[in-house]
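Complex shown without one protein chain; remaining protein chains in place.
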Amino acid sequence: MAVISLAQAINQALREEMRRDDRVIVMGEDVGRRGGVFLCTEGLYEEFGPDRVIDTPLAESAIVGVALGMAIYGLRPVAEIQFADFIYGGFDQIVSNIAKIRYRSGGQFSAPLVIRAPYGGGVKGGLHHSQSPEAYFIHTAGLKVVIPSTPYDAKGLLISAIRDEDPVIFFEPKRIYRSVKGEVPEGDYTVPIGVSRLVREGSDVSLITYGAMVYECEAAAEKAEKEGISVEVLDLRSLLPFDGEAIIKTVRKTGRPIIVHEAPKICGFGAEIAAFIAEREILSLQSPIIRVAGYDTPFPLVHEHLYLPNERRILDAIKRAVSF
Amino acid sequence: MAVISLAQAINQALREEMRRDDRVIVMGEDVGRRGGVFLCTEGLYEEFGPDRVIDTPLAESAIVGVALGMAIYGLRPVAEIQFADFIYGGFDQIVSNIAKIRYRSGGQFSAPLVIRAPYGGGVKGGLHHSQSPEAYFIHTAGLKVVIPSTPYDAKGLLISAIRDEDPVIFFEPKRIYRSVKGEVPEGDYTVPIGVSRLVREGSDVSLITYGAMVYECEAAAEKAEKEGISVEVLDLRSLLPFDGEAIIKTVRKTGRPIIVHEAPKICGFGAEIAAFIAEREILSLQSPIIRVAGYDTPFPLVHEHLYLPNERRILDAIKRAVSF
Amino acid sequence: MQMSIVGCVMGAFQIISLDGSADEEHLPELSTSQMLKMYRDMVLARRLDSWLMRLQRMGRVAIHAPSEGQEAAMVGSAHTLESEDWVFPSYREIPVYIARGVPISEILNRQFCNEEDPLHGHDMAVYGSRRHKIVPAPVPVGMQIPTAVGFAMAAKYRGEKAVAITYFGDGATSKGDFHEALNFAGVFKAPVVFFCQNNQYAISCPFSRQTATKTIAEKAVAYGFEGVWVDGNDVLACYSATKRAIEKARRGEGPTLIEAFTYRLGPHTTADDPSRYREHAEVEKWRERDPIARFKRFLIRRGLWSEEDDAKLHEEIEEDIKLEIEKAERKRPLKPDVIFADVYESEPWHLAEERDEFSRFI
Partner (left out) sequence: MQMSIVGCVMGAFQIISLDGSADEEHLPELSTSQMLKMYRDMVLARRLDSWLMRLQRMGRVAIHAPSEGQEAAMVGSAHTLESEDWVFPSYREIPVYIARGVPISEILNRQFCNEEDPLHGHDMAVYGSRRHKIVPAPVPVGMQIPTAVGFAMAAKYRGEKAVAITYFGDGATSKGDFHEALNFAGVFKAPVVFFCQNNQYAISCPFSRQTATKTIAEKAVAYGFEGVWVDGNDVLACYSATKRAIEKARRGEGPTLIEAFTYRLGPHTTADDPSRYREHAEVEKWRERDPIARFKRFLIRRGLWSEEDDAKLHEEIEEDIKLEIEKAERKRPLKPDVIFADVYESEPWHLAEERDEFSRFI
């Protein structure tokens, strides 16, 4: 099996799905000739032409709003927002129109579309090229929210997202676009939306995470292991709907849940997971529910490696949990 | 002291602050001659004229974006968004520009402005006239978020918000604009941002809430009292920053926190409060942390009284907490 | 035809004068029965509107956004549509639905939110129907415009001959979505018609405060396609201008922005009090330009209609509406758990749980 990067896996998913299904079209800023600023759409313009790989004017609200019109027609648009930080320009369309079209129309119309965007920090992008805005969308009924962390999942989840009958916000951890490589089968397979991946088994502490943080968690888990603490790592993959069962299972097992994400802490997705656990599994808890998250400031250009949760901070949380 | 409605208290705060400070201007759709669709700006146009009470074109992004320019100049704009449901049109400006101007500029510029909007359900407004979008803003560093529940607080908090050096999102529970009346002193006073209000003391269960839900909680608390359960009710008033001390105090006292809000549950503000408690006060807990919230659907037109948390649902949660 | 405007204003395109006389040269090719059907639709829309206003005042239906005064713009334009065309309306377009053949029973089911409400009681004041190729409006102003453009782009990609028409008000033209959508349409030559009803108010905001241009039509300059300014109280002018735009779009020659200059005679919605922001005299002036009266004068002048016909028509329509109201009101209300319907295609576990919990409280 070929070993490819996360960005290449995205590219492969798009290419194969476009070959299989002529309803699938790709649109966004610089997705055509330029192949996307991260080259996720490289080669698609050459293979499928300008009618299916559409370079758009610079207008995020129209990109997603137009995608909705195409989806209502019966196409399967995959709209790219160049950086997740610019998705707010299309926020009104996403939250008020796309997320609600099925509900608004009494089920007569729906929005089978995907909005892809690179997200997260670690690329020296500063304030507006580093954000993790997933919580805004998880709070919005009618959407699905997916974040892959491996090339295999990226391809399988993106294909699922394209085939899904509802709108999927698909955030890609840009920091690991190239650095993370893995085996990806050619051809058709899917990874189901809503199901997490157990990255690593353990019995003392559960790290519940997603995106690029999976790797920080794995590193911290390994360090902890050396100090005799057994750490389980759960990669959620889907944030809405999230895999409640798997969360409960790991909490029952270890009693010490720690949630790790890049986004700011207050009202981040970690809050939901913590609340979910605190509502259902309080008797399983052996420690407080700890969140290791981005700080509640805008995303800084300098010292971003200190802003982002890292091995050290996660390890510290692990130790606090076991010594509670 | 005059007994006035919540809407009248808002009106009084604006009027008095405009009299005191000529930097204060009011702008938005229909705020002038029409006096606002809920009449919160009634009479201001007549008193202060079109230069200070500005009827704007229908453009939410410009309303808040222009307000930012005015604030940078040195004015104190109070921008009205006609319904909180339409604030998403200005979301990009609020989240990317207004919330971050101080940070972006290294503290050279700031955004001392207020964005007021009626929010919440209970007025048969359907999908796009009933939403409670506070969580989106609480998750956004650089903003403050305030929701009053009484006329006294509405006036005092709005004056604080206008005088604040940072941008404040000020959501007004429209359902109780007229129905809730209370004593409001004429003249200058403030209610500080960041401090909650203990509505009612109790020892068995803590209801942590804000906005119109304060009254549902009070009603449920009274019912519970009759059944021998002593219920404390905390009105947060400020959601960012929120009054962490008061939350901890009530949780230590009762051990049974229940969070009540209208917004959908997943990633709502209740999640943050639950996570906050689960991180710090796990040993105080005598019951799971329960959330009573709007369901995770868009806001429906029909049966909204069943969609919204009500006395019955809150009472049920109280009983679940004490019988855990 | 002198309809196009590029950069300057020549006066709105008109066919029927106030007195009912016509510009014979520009009369569209319409059979008598077609014209009478248009007239009937306008009258039906007006009567239904007035019923909905009253029903709301009596507390029997929810909020209503009246169309009184704007029937020519809506009926005239909608009569140009073929069965394959799609409509992306706003919240004031009941006359369009009627012209599109939607039975008033369905509109009433909607307003009464009964068990046959096609939108399942999920939103107010808007309507949609897959069968009639009408996509229900999102209530936030202007938001449907990019959707119409995307739909049109998809139709073009598929080589289909469908055209999308979208309706919106003067206020909507100030929104970013209007701009982004029209710019896309220009770039991609989408087969779409932008139909703006300039009724001169956005709630209380007069047109002069909405924008500094004299017309909406000239805004098309900014997108590289044609803008057309038409008398929105003249049903034949609206028909002709729209027909031309639809045919142009169908031929692959791109979009058109049509401004129908008209007036909202009633309040913004049943929740509004227009006396707060406009003079009675202004309304009276515009009543004289009533589009239905004008069309009637035209029809009578040409011997196609009479006062007796008119009285009969009104009576017939009135009976019909009353009957349908009774029927709609008698239907069962929507079940409580309808609030959990239509969120996703298949219900995720968390909604199933919430629905379970919910069922304990009803």
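Lettered A, B and C in written order, each chain numbered from 1.
Here is the rule we use: contacts are C-beta pairs under 8 Å (C-beta built on N, C-alpha and C of every residue); 3 or more make two chains touch, one makes a residue touch a chain.
In this text, all values refer to a predicted model and were calculated from it rather than measured experimentally.
J.: Which of these, A:Phe86, A:Tyr152, A:Phe242 or A:Phe276, touches the one chain of the complex that we don't see?
T.: Answer from the full complex: A:Phe86 touches the omitted chain.
J.: Return the single residue from B:Thr41, B:Ser61 or B:Gln82 that touches the missing chain.
T.: Residue touching the absent chain, from the options given: B:Ser61.
J.: If the missing chain were put back, which residues of chain A would it touch?
T.: Considering the whole complex, chain A reaches the absent chain at 29-30, 32-35, 37, 55-62, 85-86, 88-89, 124-129, 265-266, 295-298, 300-303, 306-307, 310, 312-313, 316.
J.: Could you list which residues of chain C touch the chain missing from the display?
T.: Interface with the chain not displayed, on the chain C side: 6-8, 174-180, 183, 186-187, 189, 209-214, 218-219, 221-225.
J.: Considering the entire assembly, which residues of chain B contact the chain that has been omitted?
T.: These residues touch the chain not displayed: 25, 51-52, 56-57, 59, 61-62, 65-75, 77, 92-93, 96-97, 100-110, 141-142, 144, 165-166, 194, 241, 244.
Everything below uses one rule, namely that only the chains that are shown with their structure count from here on.
J.: Would you mind pulling out the distance in Å between where the CA atoms of chain A average out and where those of chain B do?
T.: Measuring from centre to centre gives 30 Å for this pair.
J.: When the centre of a chain is set as the mean of its C-alpha atoms, what distance in Å lies between chain B and chain C?
T.: 36
J.: What is the distance, in whole Å, between the centres of chain A and chain C, each centre taken as the mean of its C-alpha atoms?
T.: 40
J.: Give the residues of chain B touching no fewer than two other chains, as numbers and ranges.
T.: In chain B, residues 85, 88-89, 127-128, 266, 296-298 touch at least two other chains, as defined above.
J.: Two or more other chains touching the same residue: where does that happen in chain C?
T.: As it turns out, chain C has residues touching two or more other chains at 122-123, 138, 140, 176, 343, 350.
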